[in-house]
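Excluded from the complex is one protein chain; the other protein chains are retained at their positions.
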Amino acid sequence: MKILMHILSFEWKILWRSQTLKVLLLVILGAGLYGIYFGKFEVEKQQARIAEVQAEQRQRFDSLLVWAQLDTTLEANRAKYARALMPSGSDYRTHSNYTVVNTPSATAGLCLGQRDLYPVYYNLNITDFARKVNTGELANPMKLLTGNFDLSYVIVFLLPLLIISLFYNLYSVEKEGGTLPLLRAQTVSLFTLLLGKSIIRLFLIWGVGAILLLLGFLLQGVPLAATESGFFRWLGILLAYTTLWALVMVGVVALRRSSALSAMLGLGLWLVFTLITPALINLSVSAAQPLPNRAEVIHAVRTQNDKNWEMPKSYVLNQFYAAYPEYAEVDTTEFYPWYYATFTVLDQEAQALKAVIDEQVQERNAQMARWEWLAPAAWVHERLAGLCHTDRQSQMAFLKEAQAYHEKIKDFYFARLYEGASITLEDLRKLERGL
Amino acid sequence: MLRLVIKKEFMTALRDVRLQVSGAILIVLMLTAVLVGKQGQKQIQTEREKAQSAMYDTWLNQGEKHPHSAAHYGMFAFKPKPVLSFLDVGLDNYTGVSVFLEAHRQNEVLFSAAQDSNGMTRFGEMTAALILQVLLPLLIIFLTFNIFSREREEGTLRLIHAQGLSMRQLLLGKVWGTYAMVLLIFLPLVLLAYLLLDEQSAQLDSHVTGKFLTLAASYALYFLVFVLLCVLISAFAKNSGVSLLSLLGLWIVACIVLPKATSNLADKVYPTPSQFEFRSTIEEKVENGIDGHNPYDARLASLREATLDQYGVGTIEELPVNWSGIAMQAGEEYTDQVYDHEFSKVEQIFHQQNRVSEWAGFLNPYLAVRNLSMALAGTDFRHHVAFARAAEDYRRAFVKKMNKDMEVNHTPGIAFGDYNVGEEMWSSIAPFAYELPRTATILGQEWRSLAALSLWLVALFLGSFVLAPKIPKL
Partner (left out) sequence: MLEAQNLTKQYGDFTALEGLNLQVNPGDIYCLLGANGAGKTTTINLFMGFIAPTSGQVKVNGIAVTTASDATKKHLAYIPENLNLYGNLTGLENLQFFAGLGGDKPGKAKSQDLLRSVGLAENAITKRVSQYSKGMRQKVGIAIAKAKKADHLLLDEPTSGLDPQASNEFAQLLQDMREKEVGILMATHDLFRAKESGTHIGIMKAGKLVHSLESDDITLMELEQLYLETMKADPHAAVSH
């Protein structure tokens, strides 16, 4: 133990005096800071987009509240008044929209994950849900392809490179530097010496990683202690991942090859773990299982829509009553009760098909995830995205939430529409508070 | 003498066990990527063709209905999976694959593969492009990092110099010798990929052979640039270690860090507008006019005046044609105009963003070859836009046809439900077909990347010519 401490203290001196190390540390810190800054910038952009739609939502409510109090003796006011207080709206093409937004989590800026692929909000109304979510967000596909330079990228891709550069010549530097014979003449074993050198490097890496993480949390204003921040989970993953890389490099060093070959081997393994394996998995899955055609859902909706309008009204209403038995007594001759019932039928049709497709997609993703352990970088990135709620699962959860919200909107309107009641000012205020 | 050096370098590389192993790994990877990739491309394309024709069938068999209802019923356009996407998947996983075409609305091209995949997709797909752009340069580094320093450390450099070989000849010999080795690894891939271009490929893209050969040539150019760069750096590096570390550092920066940083930076310099902003601007301009002083009601009123004047009647009811058809088509065209205006603004921003990486090709040859390769493979942003435009033009054409029919044939007096058309009308709309851009068009658009690669090549040859005599011999 005493000898190990001795080795540690001297190895630290040697490391600390090397210019290369200082440059490398500066580079990784610079990259980390840029990543943190970039992540913050991207999340702020998402927040700005959310603020934009929320402002519009606010404006809509303000209008509704004003319209609800308009003088209906004036012809010009009637449509607006109806829009605000009639559950069927002013006419069958105009509906009040309600916005549901996917607010980024506190740590979303540390791992931007998959959020850039999906819209941050949906506008929903009393009509169908199926077509409302067929929107995307404007994004340059080139940027989506090259990905985000965030802190998780620095940790998953660049930190291993630092590990490789610190470890590759652990043994060969002694051999090529000529200090090996003298070392071997000492009673201490080469193993102890290399162990000491590895430990000090591992500590250094851990330190760098922890500093980056701390900076990330502090600069993005995430309280460390809060349980939802997941700081300690981040730290745990970081420590495990860097240790894994250190072990890989110890394996490379154990081969006792020249510095040049060890560096190439290390870099080769880096490529295998971060690039080649995930790319091969992606290739095999995309060749073996093409994605199902989601346009089928749109097709199902339009076909159903055609049918709804062609068939006698009972066709729609019977299906509607099955889903909403409480409204089975409504007047079947009126237009609006039938009209809004058609959307429920559309959604049912779309939902059934979507469930099948989602199942297939899920299966395909499970196939990919089954091989994830072969690509530790992908595994770690997926876990970090999970911690920050920026992975695909979180998007799916948001979709579910949006669907539930849509149900609430429908319930609100239907309760009045099918009971023949109108919306009150009080109701509008309730809507404003978020149902 | 030059041939002697080339042969010596080539043979040395060929006999190096480490290079044999890494070269073999690369070749196996490439062949796998090409074979599996081609199979995947074929399968996806078959599925899309099937979906496209199935959807066209539903259009033909939609039954008797009013033409405007048919315009609402709509059509679909599926993006063909470009033939050479099996060599370079490019943006294909991040762009939508199909678009629903209907009256009144410009829908987005939806359902990108990335949206339906977990985070693993973001790590890229193993295609020939990935190997050729990223991995092969690494092999070149492996081949060249000590090509000079070893001779210097072992003293053979002085010996060679004493034999009267000029440093220029030696440098060129090493360059061509290494390049021959690179081509030896590259050519089997080219051959295999060429053999895989089957009938379906030619059907999908009649210019595919030309594109393929240009693509192969661009890569050959890129490798030469990389070999020259590596040999030059190796020639002036203090020792093998310094040479290796600087080359690897360069590789990491050029192939891993810069591409990401470049497009991130481009997005900062030319901020992408939000979908919300885009959609609400269109809505607003359709409502109030492009210039803000020509509201919908006023436009409609003046159209009515003009139509009434044209037919010399006083009221809508007296018109011999269907007023709704005319009004709808006019509305359609106005929306199109607004949409085009706004869409081209967004497109312009994306082009500006992408141009940053095109210009960056002059600093980083990796970016030049990446852009060029994507464009030739038909998987770049321009191809996506070309498809989106073709689909939108198709939409406008068939919606216009429906509106025109309604205007002319659904004469006043006939109730909405009483005027219907059928299959004869539906089949007058030809199936959606989209022709991929020609090679010359692509090269014209990608001139920056081409120029960047050529400039790199010329500069490096000039550089070696000037610098070679200064190569340290000790």
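Order of writing sets the labels: A and B. Residues in every chain begin at 1.
Operating definition for what follows: contacts are C-beta pairs under 8 Å (C-beta built on N, C-alpha and C of every residue); 3 or more make two chains touch, one makes a residue touch a chain.
Note that the structure is predicted; figures quoted are calculated from it, not measured.
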Considering the complete assembly, the absent chain touches shown chains A
Using the definition of touch stated at the top, determine which of A:Gly178, A:Pro325 or A:Gly434 touches the missing chain. A:Gly178
Of A:Ile3, A:Leu65, A:Ile199 or A:Ala415, which residue touches the hidden chain? A:Ile3
Absent chain, residues of subunit A that touch it: 2-3, 6-7, 10, 13-14, 17-18, 177-179, 181-189, 193
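As a working rule, only the chains that are shown with their structure count from here on.
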On a C-alpha centroid basis, what's the spacing between subunit A and subunit B, in Å? 26
Going by the contact rule at the top, pick out the subunit A residues touching subunit B in the complex. 31, 34, 38, 41, 45, 48-49, 52-53, 56, 113-114, 117-119, 121, 134-149, 153, 157-158, 161, 259-261, 263-264, 267-268, 271, 274-276, 278-284, 286-288, 290-291, 293-295, 298-299, 302-303, 306, 361, 364-365, 368-369, 372, 375, 377-378, 381-382, 385, 391-392
Residue numbers on subunit B that touch subunit A, as the complex places them: 18, 22, 29, 32-33, 36-37, 39-40, 43-44, 47, 51, 55, 58, 62, 69, 72-74, 76, 78, 90-91, 93-96, 98, 100, 107-108, 110-127, 130, 134-135, 138, 142, 145-146, 240-241, 244-245, 248, 252, 256-257, 259-264, 266-268, 271-278, 280, 346, 350, 353-354, 357, 381, 384
